[in-house]
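First the structure, in the form of structure tokens, and then the observations on it.
Only a single protein chain was left out; the remaining protein chains are all shown in position.
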Amino acid sequence: MDERIRDDFPILRRHEHGKPLVYLDSAATSMKPSAVIEAEADFYRESYANVRRGVYELAAAATDLYEGARAKVASFIGARPDEVVFTRGTTEALNLAAWGLGETHVDPGDEVLVTEMEHHANLLPWQEMARRQGAHLRAAAVTQDGELDRDDLRRKLSPRTKVLALAHVSNVLGTVNPVVEIAAEAHRAGAVVVVDAAQSVPHMPVDVRELGADLVAFSGHKMLGPTGIGILWGRNDLLSELPPLLTGGEMVREVWLNWATWDDPPARFEGGTPPIAQAIGLGAAVDYLRAIGMDEVRRHGEKLTALALDGLLGRPHVTVYGPRDPKARGALVSFALAGIHPHDVATLLDQEGIAIRAGHHCAQPLHRRFGIPASCRASFHVYTTPDEVEHFLAALDRAWEALR
Amino acid sequence: MDERIRDDFPILRRHEHGKPLVYLDSAATSMKPSAVIEAEADFYRESYANVRRGVYELAAAATDLYEGARAKVASFIGARPDEVVFTRGTTEALNLAAWGLGETHVDPGDEVLVTEMEHHANLLPWQEMARRQGAHLRAAAVTQDGELDRDDLRRKLSPRTKVLALAHVSNVLGTVNPVVEIAAEAHRAGAVVVVDAAQSVPHMPVDVRELGADLVAFSGHKMLGPTGIGILWGRNDLLSELPPLLTGGEMVREVWLNWATWDDPPARFEGGTPPIAQAIGLGAAVDYLRAIGMDEVRRHGEKLTALALDGLLGRPHVTVYGPRDPKARGALVSFALAGIHPHDVATLLDQEGIAIRAGHHCAQPLHRRFGIPASCRASFHVYTTPDEVEHFLAALDRAWEALR
Amino acid sequence: MTGYEEVILDHWRHPRHKGRLPDPTGSAIEANPLCGDVVRLEVRVEGGTIADARFSGEGCAISQAAASLLTELIVGKPVAEVEKMKDEDLLSALGGVVRTRLSCALLPLRALRKALASGAQRTSPPGEV
Partner (left out) sequence: MTGYEEVILDHWRHPRHKGRLPDPTGSAIEANPLCGDVVRLEVRVEGGTIADARFSGEGCAISQAAASLLTELIVGKPVAEVEKMKDEDLLSALGGVVRTRLSCALLPLRALRKALASGAQRTSPPGEV
């Protein structure tokens, strides 16, 4: 990865406690290049208007930019624009999926299958949906190595399983789940497959058709884009069956006081004024990532992960969660120092300007599975350098000395 | 209003079809001052991180900015910060309200009361909720003058009415509804009062406690703020009763595979990564509006509306919808030219660089009530000048000459 | 002030072939619920040629003018030729239409295509349907 990339990210010039910022929390949210920041700002400065319905030229220009962003995102994931729904983020996208599938595909006594490694965003909406529909929620186990227990998953997959929802990449273990194979199995059982791609789309080439899933969710803010925007991709025929989660303006055809008819996807799922500037910013983020090339993004992430894993596994007081092979992982590593609370590690590193995350990373059941209340996580993106990883490892040694 | 305000809005230097842009569609969405654009950009450039959970300093700084924005919005509407929920916009806020009230306050056979002048965003969520709960949706009539038919409303308000949802200011008629009195009546009947303040909060001083409502919704993008952010204000005791619409990370306390406990408001309603930069941008918009003073904003809006009304009512071929007194109106006027389709008017004005809206303005039932498929609407904000209104009236005459 | 080319204004003020056909061989209605435009297009095909056509409905100047012009363009033409008519052909005959209003301008053409298709499927004389 070209070191000059760092110049594109203004925040990387920041200092923390007098030390240059080393930002290792990209799995929580990524930093933004100037191209993204300026795309949004320029839209407000030059072409801003509400989209769709406007008869005047400015509204048409704004609509072109908005729909252009949709087309960019679509082509980025190998999809058609009419299959790309703009949401606030992965969370809204998964809620939309759970709501819609619940209303149309799940009856009392049916089952919904998730895994023990899900982020709360891919667990709670299914809990709620199962409760509403009188269905049962089941969870496939995770092995001690941090992989999906494929046998357990197979055991729990049955003709009663109407939906399988799983992460493409775990935000704690880093595990890359073999979605292609699992989706095929689930389809054979007759289940709809929903993939939480919040940690994969930002970091590796993802083609939704090759993935074989039916619905795929991800967030703009983790892929160098703005906050307030996310995506639900869905096969158009499936989207066409789903009712909207949010109703209001711009998602309807005919409205009477007592009834209304929905518009087609994707408009049906974008009730109200959408996050227009954020969609345009996300379009710029996609352009930026494509200019680097997602293969290169992935290569870089793997290299940094290998470096971090190597360093962490070489220290006997460090426990690493998840697979040991960087090729089987996303660009993040979760770990703990023996007898030291993760929050203490994060605070000590913060004093050196190094930002890592400590906590349950919105995956309480997974942490409970491993018998820990929390873990530390270092995560990377295109602007992260090998030097930063080395710096992090050295600081970790000082934290260990200070607290052990 | 100080003419120099226009310099704060970069887009107003834009030309359309070779003519300077005259933007008269602020009711659809408002333009943004540099202070707002830069607040968002600077956040990404200098202090960006995900909010809440982060242990490192940068996350604390970002959280302070995010919560600081909440405090600004709260004080802007006379509320407490813990009563202010960030949503994507009015539409999500009203969906959240309808969902939560449906789950907790409405049983089969109950009634939900709206009005004929509601925007689809304050109609469809109640249709859906009524359907889910087996309740009846009723709508209070609108008089020929474009006012709420108070007698009809009283007739339809009964102990069976569990919710009354109405607009503070109609986005088509401009009518300012007497919410204080109506809310008192509704409360006497035992109904919860939900106010769609999308067209009032951006244009006049609104104190949610004086308003007497229980839940109030509005959008950032109509009040000089970014897209992708809106507000649901609610009395904290009522909010505490409501279940979330979106579930996921950051809105929970304890999560097990099969159950979870919700956090308190407002966090409970902000599942997932929120629109962080957009909240901060909205905070800057509130600062900007307060610096002008909402009394002054209102005065300016009234002056422009009076000018436009005067001009329109003085032209015999023009029909104006809604009250004739500018003091009884928001900063907008809807109208039609005899025998000419609103879209033609808008297109002809666009050729002169004047952006007005034509259509049903997401209020189909209201247009049906007046027997028209669509109307034209000119709407204003702080950057609109009397000259622009005069220019619009003159262009309207030319359009009339061209098409009659 | 222009924006509406002379041809649009002319057809809007003086619509041709407005009304109903007593004996259409094909007929279709197209509507845009969002702006309220409605256009009915009726044709009578005789020996592979469009012998007559009428339009009715209501809506904006552009959709009405486009309907009027369209009827003028097609009457007397072989169906085979009319079926080849492209969106651009109508738009340029109208002297150009701003992009925000393309759907208004093309509404009559959509109705025409449906009307011809409906006519094609009709194997018995219209009176017997």
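Here are a few things to note about the model shown:
By written order: A, B and C. Residues from 1 in each chain.
Throughout what follows, a contact is a pair of C-beta atoms (placed from the backbone, for glycine too) under 8 Å apart; a residue touches a chain by one contact, two chains touch by 3 or more.
Just so it is clear, the structure is predicted and the values come from calculations on it, not from any experiment.
Displayed chains that the missing chain touches over the full complex: A, B (touch as defined at the top).
Contact with the chain not shown here comes from a single listed residue; of A:109, A:134, A:159 or A:373, that residue is A:373.
Of the listed positions A:47, A:75 or A:351, the one in contact with the omitted chain in the full complex is A:351.
When you scan B:10, B:33, B:54 or B:342 for touch with the missing chain, the hit is B:54.
In the full complex, chain A touches the hidden chain at residues 340-344, 347-348, 350-352, 358-360, 372-374, 395, 398-399, 401-403.
Touching residues on chain B toward the chain that is not drawn are 53-57, 59-60, 253-254.
In this text, only the chains that are shown with their structure count from here on.
Chain A and chain C have CA centres that are 50 Å apart. Computed centre separation for the pair chain A/chain B is 31 angstrom, with centres defined by C-alpha atoms. Touching of two or more other chains is recorded for residues 34, 98, 100-101 of chain C. Residues of chain B in contact with two or more other chains: 343, 347, 350, 358-359.
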